[in-house]
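Starting off with a structure, shown below.
In this view, the complex is presented without one of its protein chains, the others remaining in place.
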Amino acid sequence: MTGDAVDLGFARVDIAREARQGLPEVVYGTGKTAAEIVSIVRTLLRHNEGPVLVTRVGDETAAAVQAEVPDGRFDSPARLLVWRPAAPVGFGVVVAAAGTADQPVAREAAAIATAVGLTVTVVTDVGVAGLHRLLAEQDRLRAADTVIVVAGMEGALASAVGGLVACPVVAVPTSTGYGAGLEGVTALLAMHASCAAGITVVNIDSGFGAAMAAFRLSRVVAGRA
Amino acid sequence: MTGDAVDLGFARVDIAREARQGLPEVVYGTGKTAAEIVSIVRTLLRHNEGPVLVTRVGDETAAAVQAEVPDGRFDSPARLLVWRPAAPVGFGVVVAAAGTADQPVAREAAAIATAVGLTVTVVTDVGVAGLHRLLAEQDRLRAADTVIVVAGMEGALASAVGGLVACPVVAVPTSTGYGAGLEGVTALLAMHASCAAGITVVNIDSGFGAAMAAFRLSRVVAGRA
Amino acid sequence: MTGDAVDLGFARVDIAREARQGLPEVVYGTGKTAAEIVSIVRTLLRHNEGPVLVTRVGDETAAAVQAEVPDGRFDSPARLLVWRPAAPVGFGVVVAAAGTADQPVAREAAAIATAVGLTVTVVTDVGVAGLHRLLAEQDRLRAADTVIVVAGMEGALASAVGGLVACPVVAVPTSTGYGAGLEGVTALLAMHASCAAGITVVNIDSGFGAAMAAFRLSRVVAGRA
Amino acid sequence: MTGDAVDLGFARVDIAREARQGLPEVVYGTGKTAAEIVSIVRTLLRHNEGPVLVTRVGDETAAAVQAEVPDGRFDSPARLLVWRPAAPVGFGVVVAAAGTADQPVAREAAAIATAVGLTVTVVTDVGVAGLHRLLAEQDRLRAADTVIVVAGMEGALASAVGGLVACPVVAVPTSTGYGAGLEGVTALLAMHASCAAGITVVNIDSGFGAAMAAFRLSRVVAGRA
Amino acid sequence: MTGDAVDLGFARVDIAREARQGLPEVVYGTGKTAAEIVSIVRTLLRHNEGPVLVTRVGDETAAAVQAEVPDGRFDSPARLLVWRPAAPVGFGVVVAAAGTADQPVAREAAAIATAVGLTVTVVTDVGVAGLHRLLAEQDRLRAADTVIVVAGMEGALASAVGGLVACPVVAVPTSTGYGAGLEGVTALLAMHASCAAGITVVNIDSGFGAAMAAFRLSRVVAGRA
Amino acid sequence: MTGDAVDLGFARVDIAREARQGLPEVVYGTGKTAAEIVSIVRTLLRHNEGPVLVTRVGDETAAAVQAEVPDGRFDSPARLLVWRPAAPVGFGVVVAAAGTADQPVAREAAAIATAVGLTVTVVTDVGVAGLHRLLAEQDRLRAADTVIVVAGMEGALASAVGGLVACPVVAVPTSTGYGAGLEGVTALLAMHASCAAGITVVNIDSGFGAAMAAFRLSRVVAGRA
Amino acid sequence: MTGDAVDLGFARVDIAREARQGLPEVVYGTGKTAAEIVSIVRTLLRHNEGPVLVTRVGDETAAAVQAEVPDGRFDSPARLLVWRPAAPVGFGVVVAAAGTADQPVAREAAAIATAVGLTVTVVTDVGVAGLHRLLAEQDRLRAADTVIVVAGMEGALASAVGGLVACPVVAVPTSTGYGAGLEGVTALLAMHASCAAGITVVNIDSGFGAAMAAFRLSRVVAGRA
Partner (left out) sequence: MTGDAVDLGFARVDIAREARQGLPEVVYGTGKTAAEIVSIVRTLLRHNEGPVLVTRVGDETAAAVQAEVPDGRFDSPARLLVWRPAAPVGFGVVVAAAGTADQPVAREAAAIATAVGLTVTVVTDVGVAGLHRLLAEQDRLRAADTVIVVAGMEGALASAVGGLVACPVVAVPTSTGYGAGLEGVTALLAMHASCAAGITVVNIDSGFGAAMAAFRLSRVVAGRA
């Protein structure tokens, strides 16, 4: 250990971010072996006190990690491993997914938001090509502290929701669809060019980014309580 | 004159398209002088029988042309010159424009469609960030034989209209907006990636293309009458 | 069931679109398991009365679904499953494919158009590098109510057909070819930049989109009969 | 007036958004004449009760509008006209601009945020190539309820700030710089690819978008008070 | 003078290329003053024996240069200045231009090719949206030693001509059109993705490049005579 | 057989191109089964008299085809099957490949050019980062009737060769390299932006396109003999 | 003055960078008024001891600044203002420019490098389409401590120089040329994809960036002396 970091050889783990910055520890699982994840998680559990999350974990790797580090919960569709989930802080998030294909990203957003203490409702199949279904969810959307919109293809749901609610809207473009969707780039650009005022955007397929954006806001609210 | 074409030196005018293909003659005005337009229009009026249109004409050029070729009507916001407009054929088109900035393109689409015999209604400011205004126009949209959707920025209106009506929807992306709108390319791609089934797209800012697409549709109906 | 939708857990199926909008139900098969498709198809067959289609289905999945839901027909080259195909409505579509490599998309367009009641003729190998073959098909093209042009590489066939016929032309860019074709993006852009007036374009490889665009028009004609 | 909108001929003004959605009325000034802006502002002042803003207004247009509609204040560097600015709601925003060239966008963000009731501090010249200057502002940044980061070129300031504070960070890419900056597209993409968790992004040069995003955040806090 | 070059201060003129490589001297006029062009042309006339050309010259600059250097001929539409044009070498080139807007580039190609000794025929308005006009020119196209195809928008003419003739086809994409034409990039890509075998492509708007490509071939033929 | 084409079910084979246009028959092998290739080749051999080529054929498919259609020769590195190769016509082509990774494309170009009657010399490892090696080949390059330059990465070899020789230069960008090479798009653009006058470019990795371009050139010379 | 910065209202000037980091102060002139430049330069001259440079300054602005701040020298072609130029440190830089159009960028690089103490030789018109001219400069290139290559269009000169010398090569892509050059993006990508080992690249048209990169190199050598 040198200062704030524990050197595991393959990575230097920052064990002071939780205290220093106040954000929970989230490990990006892609490309890491089960053994590496085990090492990192153990280090974080030992040196921190809050939730420890690992994203983008496959079923096999998750099982191997859970066998080594007790008390971890795995959400398979969200590909998320969680230890010491946070208690609810009373901040309501609605995750609105445009289509069936957007669900994996919506699940990731919902699972991470829940693990860090937010209260999540998921609303699906509310793409703008079926406005009556979206409008049927207006009350739920308006009751939210933040809406996370998950949409691929043309990403139009972000604009529609942005025009319905006054709370923060975080848009997640997804890489669903084919051809002119350009693996999510079209949705990302379209969400930025949106005619709805004040919606913000995170990276393609980043349910994680949206959940953390919501968490940042929840902290401001909590700080006021 | 060699065969089907009249050679004006600066251009060879196809005087047989009307008879051969059945589409009205439309001259692209950009980059042509008033004198050139006068020559072309006179040639077409003499050798054809249907409407003659010139698109993308500025006010000064239009006045100069009108002074030389009688009976032309100029629609300044649409930048369109028309001789011998067609009689109405009983085919209803609704041009739906998302925002104020999309109006020049909507005007071009409406004016050309009218000149070739279609019956046009224009609906404006129905962008998806204000769904209640779009929904208030549902009946008019559903009564159309074809809807032309004109929208820039994220182009989401095409998807929303595509989900409301069962008639043909022709989407025109516009180059309005800034930044991530990429001069209309984002809207073009987004309209193609739309989640609404069976909507079609024409070139950026091409009110002309949309009007001609609607005209092609009207001919099928007319051929059945 | 909540209102218009049946919640199957993994998806909320809209069972009222057929009645509400008048478009047939088409399920996008990519990424769905046989079991999921079975559930959705059963729901749609029970709550609707028109055709039920599933696109982009592989041979194995199709067989598994057919074993569970009787009376489905599978068109393997088109990768399409169909229940309750529509009776012919007397609307003629010619699907013109530029080259051999464009055939899978042409097959999808033709099979879907047929399943929703259109009368389809397929014309192949009429790319613009062999104009005599295209011109040999002029009469068939001119007799159509709509021509669907399927072409990859440079997509030039759309312009050529657009100059031959006066009926609607729906162009489908395909991802065939290599290098500068950019997976269909070049053909999509080229079709939009076409010098032929009033042709429209759908998404890359979307035989489905083209068929539905033709169906939308057929409804207008039918509404006039 | 038809329903919620007042039709001014050149535009249909939505006079019910304030009541319906709770967002202040902001008119996009680009491309509008002084006379058009006067009409719209008068309509909004009459039918609403909150602030009325017009963005991207040049000096001459602003003077002409102010001469017709009393009590408007003009912030020239921010290109913003304001009537009935909101009283402070007690929500602190720090606008951090990377370089001198980013100041016009930072000014727009700050002026709009102030006009809608937020308390704004501007911090300039804190680009990552001079980390000591950024770190010297740590306390101010950490005291904010939200940080708006304005940065062009490579946009790296967003990541650095995102790692320093736990509150929401809204990043605005700017079109400053030349060459590989691609008019702001590089900064937009870079901010999305950021290694800092939970930062969000708005459109290129959109100080307006960032201010409105902050306003949406402030409403959640206000709703809890 | 140092070795093969004459140093004029603002440029070092290669006076040995003609002898060394056998290509005529062509000066790119864009960005050069009349005085600079005068210097370069004089140097080349003195040290070489073949044709001297200056491309992309405006009318005023041309007049100023002609006043200083006798015997130069200026082709205004082609923007070309020529001294000592080559005698015809008996090599036939057809320049086929798709539309009226492509004529400036076609003129440049034709004028340069003529100046270096090729025998040029220009064929215009033969875009693929009017196949009958193209086919009417078949005999002329087939009699050529090389066909230069000049086309913007979707660039489809290159494929069509490539399928009609067996001689070399050099395609020049032009920056005509708008929107999806992407300033000629779409035509360039489309020409490369062409389904016609063995056509080659030069830079956007480069009538010069196409003429020089034809000249290179004429030399091979001449070398065989 | 309908007119000029033989319909094989999966494809309509043009059996009159050889007579009509004078180009040899080349079948694109990608995506075709051995059985399909056998059918097409047999049809072409029966109805034409010249060479029959199949490109992009793997070893297994080639063996299967050769077992069914006698007298075919297979060039494995070039992935080319040939029947009835043309007798040499006395037209010299040098294929110059920049690096080892460009060899498969160079092999394809060389094998096809040879099969259609050209006399081919291959020069390898002459990239511009080793100018002495390129210059050592100057005499061979200058003796050619046409040089085919095959180069990936930055594609600079085309410019260098274009400055050394006066004969036609056909450049083939390749998809070798990684990162900024963008799968050959960078080389394609760079070759077009070349400072060498009159070089032409074919599609990425298209050794076939370059060989056919050279064949077209050879026909002009042959026509003069 | 707050800490290391002097706040001039429109900018906060870092007066400690020279001491802290050891790089000379260079002000980016674009978008700054003469008055602003005067303020900044005076501040830097007062608080630092080394050279003060202002880049991208037009003739009029330069004269106005020189009238206010004595002893400044202006290099008009390089658009550079300099006070207190550094004494030569004995580090030799060759700036090699491919063509005439690349000279403004080459001039900027040379002037800045000279002002910070490097010894500069400029070599022009050595593009790869004329290899003999490049090779004639081999000795000068090989004698350099660093070569700055300035080249637009296809940028091939960087690879050629990279293969001739063993010293550091810094490549500057320029926005010269048209069409496929894409305003310098093609050259930038091509230089990165170069086959020459260990060459590095700076931003498009950034003679400044290249000069500063050379200065950084010179410091390492100086540190060893």
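Observations
A, B, C, D, E, F and G are the chain letters, set down in written order, and residue numbers restart from 1 in every chain.
The criterion applied here is as follows: contacts are C-beta pairs under 8 Å (C-beta built on N, C-alpha and C of every residue); 3 or more make two chains touch, one makes a residue touch a chain.
The structure presented is a predicted model; accordingly, all values stated were derived computationally and were not measured.
Just so you know, the chain we are not showing touches A, D, F, G across the whole complex.
The chain that is not drawn here is touched, among residues G:V54, G:V69, G:V82 or G:L217, by G:L217. Touching the chain that is not shown, out of G:V69, G:V128 or G:A193: G:A193 (per the contact rule at the top).
Checked against the full complex, the candidates F:G130, F:G155 or F:G198 give a single residue touching the omitted chain, namely F:G130. Check D:V26, D:V65, D:A196 or D:A210 against the missing chain and you find that the one touching it is D:A196.
As for the chain not pictured, it touches subunit F at residues 100-101, 103, 124-125, 130, 132-133, 136, 178-182.
Subunit G meets the missing chain through residues 21-23, 26, 145-146, 163-170, 188, 192-194, 197-204, 208-209, 211-217, 219-221, 223-225. Seen from subunit D, the chain kept out of the figure touches residues 98-99, 127-131, 134-135, 152-156, 158-160, 162-164, 177, 179-182, 186-197.
Criterion: only the chains that are shown with their structure count from here on.
Counting only chains that touch, the fewest steps needed to get from subunit E to subunit F is 1. The chains in contact with subunit D and with subunit F alike are G. Overlaying subunit D onto subunit G using CA atoms gives a rotation of 90 degrees, to the nearest 5. Matching E-F against the pairs in D-G, B-C or C-F identifies B-C as its interface repeat (over half of contact pairs the same by residue number). Each chain gets one centre point, the mean of its Cα atoms, and the points for subunit D and subunit E are 51 Å apart.
Work out the mean CA point of subunit C and of subunit G, and you get 57 Å between them. Multi-chain contact residues of subunit D (touching two or more other chains): 188, 203-204.
Taken as a graph of touching chains, this assembly has some other topology, since it is neither a line, a ring, a star nor fully connected. Pairs of chains in mutual contact: A-B, A-C, A-D, B-C, B-D, B-E, C-E, C-F, D-G, E-F, E-G, F-G.
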